[in-house]
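Structure first, commentary second.
We show some of the complex, not the whole, and keep each chain where it was.
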Amino acid sequence: MKAFEKRVRIISNRDLKHGRFILSFRDKQIAGAASPGQFLMVKASSGLFPLLRRPFSIHNCSGKNGRIDVLYEVKGPGSRLLSQYPPGRVLEVVGPLGNGFSLPEKGRGVILVAGGMGAAPLFFLASRLAAERSKRRVYALLGACGKNRLCRPAEFSAAGCSVKLSTDDGSCGSAGYVSGLLDSFLNSPGIIPSAYVIYACGPRPMLQATAFVAGKFGVQGYCSLEAHMACGIGACMGCVIPVRSEEGREAYKRVCQDGPVFPLQEPDWGKM
Amino acid sequence: MGEDVVMSRIRTEVRIGRMVLRTPVTVASGTFGYASEFSGFFDLRVLGAVTTKTVTLRPRKGNVPPRTCETPAGMLNSVGLENPGIEVFLKEKMPFLAGHKVPVIVSIASESDNREFIELARRLDHCREAAAIELNISCPNIRHTTARPGTALIAQDAGATYRLVRAVRAVTKKPIITKLSPNVTDIVSIAAAAEEAGSDAVALINTITGMSIDASSRKPRIGAVIGGLSGPAIRPVAVRMVWEVSRKVSIPVIGMGGICDTDSALEFLLAGASAVAVGTGNFLKPSLADEIVKGIREYMRANRFGSVSMLRKGMKYAR
């Protein structure tokens, strides 16, 4: 796992509306090393404010031409500044960082479960799966609080996923949480849960619910977690989450270095 | 060639006890992991020394998350000295650390009383790879019992500092660096106690105790409620303390606190430090220490300073 500290030039920084943007740059070394689920530490700051870099998942990445996309939402000062960066501006990035998703065995079906912006890293995974020779079924279950917050359904569809949507307010797709959608999906006739592996990303309660549903059906899966990160490279011990080891012992693991991808059953959800 | 001649006149090395740092730049304990995290970003051999995350006798789980949050030009942390313990450290971390021909300063702390410090120092005294021992008596994230009432840290009490340094001095010939806390009325008296007890150097500052509250959730921003403030925000406090201490003690001072570029590193050397440590700055830019090593050398050349100790003498001020 080799990470690079780079100054790259922004190719484009497109406003997707509803406070979301997609930023692209090219860097062959980062792109060449990146795998789905990994992230970048981006300096979104003018001088000392905000101080720390901000972590953003790799949304898509082409190993061939080195193009990397970051899909992000304006949340606070860092992401707001980022959204104002014009094409051509230099961006300081460190990456790729963290452990990405373990790719599924040949032939195994895939269920992507995204809550809101959780779709960001899952799209890179969807693209990689689409590029595989051996085909497999890939479902993308995308949830959000409302219609406007649903994240890139058309793109997931174009990447070969069967897309299913849910919104908390019922404004699009089935009404309720995406974990509920997963539950009914796994319950649907003709679906053999054990033939699938789940990849989930989103807010912690949504991941906890997903882990619960996966457990219920005995489906293996992974989730990508977020935590406040100061360094992003495993040095500060700041981004830990409580995990339960196989023997049941409590411990902390770093989201940036031991994650951000964890088996769904590893985080100690009750303690988070 | 002309440049090479000039270069060769610039001596960037500094001594701390028997230890020689080739450049006046090290890293602050706890901000550089065990060095492997950074070895991909620059050649570690440019550093004068590597300082490890603080190690305790037993493995330590550390504090409850969230452990970090951002504050204006700074950050709070309440890591709570999570570390694998001296045993695992020596077996799993030291070999990598020792593989770079850079002196390794091992930072140690006790979870209870002085005996743990002594035990740790004894072990390290036998460890060829440890170039020096840093006594972390100033971590705001653990509480000690040996200081007098009203003070939670050894480094808040000159007497307790003296006794500890003295006790460690008795069990090791390795250079001892005492890491001081800024959370004191008079840091000079603590530094003087460390010097008198035989410390080879003092390192300052550790973090300033701080707290931040999220008004919307009405919760402290870090799980442990109170943590340590670091980063550029605290630099004026750190520079002032280095200035005060280095004019009163004669052992070398390692200055740190908010170094984020060459100019801020130079502030410390001008204020009287013999060397500097890059801390939170490592998070802002993984190759920062490398940039600063080059920057200091460049500054020394441009301003005709032949050695690091000339910098403090180059300071201009009235009174």
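The chains carry the letters A and B, assigned in the order they are written, with residues numbered from 1 in each.
The criterion applied here is as follows: a residue touches a chain if its C-beta (ideal position, glycine included) is under 8 Å from a C-beta of that chain, and two chains touch if they have at least 3 such contacts.
Quantities reported herein were computed from a predicted structural model and do not represent experimental measurements.
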item: Number of copies per protein chain type, counted over the whole file; value: A x2, B x2
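Following the convention adopted for this analysis, only the chains that are shown with their structure count from here on.
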item: Whole-Å gap between the CA centroids of chain A and chain B; value: 36
item: Chain A to chain B touching residues, read off their complex; value: 2-5, 43, 48-53, 92, 94, 227-242, 250-252, 257
item: List of chain B residues in touch with chain A within their complex; value: 30-33, 37-38, 40-41, 53, 61-62, 65-70, 72-75, 77, 79, 82, 231-232, 260, 280, 282-287
